[in-house]
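Quick one: structure below, then a few questions.
Here the complex is missing a single protein chain, while all its other protein chains stay put.
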Amino acid sequence: MLELDGVSLSFGGVRAVNNLSFEIPDGQITALIGPNGAGKTSILNVISRFYTPQHGRVTFDGKDLLQLPPSEIIDVGIARSFQNVALFKDLSVVDNLKIGTDHRSSAGLFSNMFRLPRAVKHERDARREAEEVLEFLDIEAIAERRSGTLSYGHQKLVDLGRALVSRPKLLLLDEPAAGTSEGLKAWLATKIKEIPERFGCAVLLIDHDMLLVLGVSQKVVVVDFGSKIAQGTPDEIRQDRRVIAAYLGEES
Amino acid sequence: MTLFFQLIVSGLGFGAVYALGAISLTVIFNTSNVVNFASASLSSAVALLMWLALVRLHLSVVLAWLFALVAAMVIGAVVEAAFLRRVERSSLIVQIVMTLGLLVAIEGLDGALYGFNPKTLPHVIHGPSIAIGSVFLDRNDAFILGLTLVLTLVLYLVYQRTRLGLALRAVASDRDVASLMGIQTQRMVSLSWAIGVLLAGVSAILIAPSISLTPTFMENVAVFAFAAAVLGGFGSLPGALVGGLLIGVMSNLISGYLSNNLQLTFVFLMILLVLYIRPNGLFGKRVMSRQ
Partner (left out) sequence: MMPNPLSRLRKGHMARRGGLAVGFLAFALAPIFVGSNVTTMGILTEAVIYALVVVSLNLLVGFAGLVSIGQAGFLAVGAYAAGYSANHLHLALPLELLLSGILAGLVGFILGLPSGRLRGHYLVIITLGFGLAVPQIALEATDITNGFTGLSISNTQFGPIVMNSPRAMYYFAFVVVAISMMLILLALASKSGRAIMAVRDSEAAALAMGIPVARTKVIVFTLSAFFCGIAGDLFAHFEGLVTPADFTLALSLFFLAAVIVGGLGSVGGSIVGALVLVYVQTRSASVGGYSEFIIGAAVVVVLMLFPEGLASIPALLGRRLHLTRGVAELPGPDAVEPGEVSSIIAGADPGEHQGGVNA
């Protein structure tokens, strides 16, 4: 469904992404892995349209994403989480989640101000859908808390929930478990595994935690220095010498 | 055509004052990343202290200047240490509102201490205007212009040629890195506030004789100084100088040909237009941001 074709991105002479091509299949969890600074988040930011690549094409269901502004990416069905959680910190958890549903409402300022029927209906739907996701992530208890006051682990969950509640066709997760406790990491892994079936979407998971990635994904793309160095099933990746070399070379 | 050139020349005095104000804003902004919206009240306070020294305490001109300039630097350093440092790590809104709160508080304090009745400061230089061909340059304006150019040059040389200037520039480009290099960044920020208020204070003392001296008299001047800094791209000293002179000349042309009341309106429309077309100012560098 999502296809990157020969994408290159540089920042003033520094190549962040180099002639990268890969495809994300429908209804599966695809993982994008690589050492720190390999360009993973840059790739995600290209798909989100925060960065415009100098070369290459990005298509989603045959649609050219590079023609769209960042604020319309969610409308084609791509939602994302952020590596360093970018919550709306002074809003409650449930309001953060409601924002995930807001792009679907056609109610404008006037309708909202005068509570016209479509605004009322959207508020009701938004609340219900937010509650469903809160329940899925087991965070109903913090629904009314100001999200900026939450623990980091909770914030990561809200960030994930906000993307999930938008009912995307493709969910982009940027290190959803980074910086959280081992217990939460494991719990998150089960939840992420459930996502494709329960929410009917594909997932692109970025992480450098091999354990998490290989455990939940069906397809793995390995990048280093902005280039793809391997691609395959988790089992194939586990055997790949270049992957092991890249990781050991980078991190030892 | 003579009128046109005359308007240009007689706009230079005010232009130089706006330039000094813009340079003051730039010096402070570069190290502390704060746009000093309290500038108008701080510079008014310095001019009022000058009035206190000269008119009330009957100090000699030299002593009065010395007193005012030292007071300006102390005020700058104290304002930074006591108030701005407290919100150093706060959001932009909080920093902006802090300087606005100081603006109101200091003007209010001066109002309570000196009253709002206009006071007069004498011109620094007296004498007949200087003839340049068919146009005339007011002697006091010439002095203001000359002093501004000298001050800008000195400041520029300090920034470019001395160790202190290097330290100030290092803090301006990246505070954390500067700190790692062993530069006492906090002291540099204090110093830049001291220099900034000094320059703004000088501009207020120079312009006060031409307009009435009150606790709020610099507000309108400050707007032109902000406009000049915006034109100059908020960061470069030469940009601020050119921006100030440009605004001075332009507003004088507007008041000469259109209306005295609409100077500010046209300058406002101009900066609105400039910022709409170039969000980083006329001479500003494009900053590439990575999210």
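Chains here go by letter, A and B, matching the order in which they are written, and residues are numbered from 1 within each.
The criterion applied here is as follows: contacts are C-beta pairs under 8 Å (C-beta built on N, C-alpha and C of every residue); 3 or more make two chains touch, one makes a residue touch a chain.
None of these values were measured; they are calculated from a predicted model.
Asker: Among the options B:Gly101, B:Gly146 or B:Pro238, which residue touches the chain absent from this view?
Answerer: B:Gly101
Asker: Consider the whole complex, including the chain that is not shown, and state which of A:Asp61, A:Asp90 or A:Glu236 touches that chain.
Answerer: From the options A:Asp61, A:Asp90 or A:Glu236, the contact with the absent chain belongs to A:Asp90.
Asker: In the complete complex, the non-displayed chain touches which residues of chain B?
Answerer: Chain B touches the chain not shown through residues 35, 37, 83, 86-87, 89-94, 96-98, 100-109, 111-112, 216, 219-220, 223, 226-227, 230, 234, 259, 261-262, 264-265, 267-269, 271-272, 275-276, 279, 291.
Asker: Which parts of chain A face the unshown chain closely enough to count as touching?
Answerer: Missing-chain contacts on chain A: residues 48, 50, 69-75, 79-80, 82, 86-91, 94-95, 98-100, 102-103, 105, 107-109, 112-115, 119, 122-123, 126, 131, 137-145, 149-151, 153-154, 157, 162-163, 166, 180-184, 186-187, 189-190, 193, 208-212, 214-216, 234-235, 238, 244, 247-248, 251-252.
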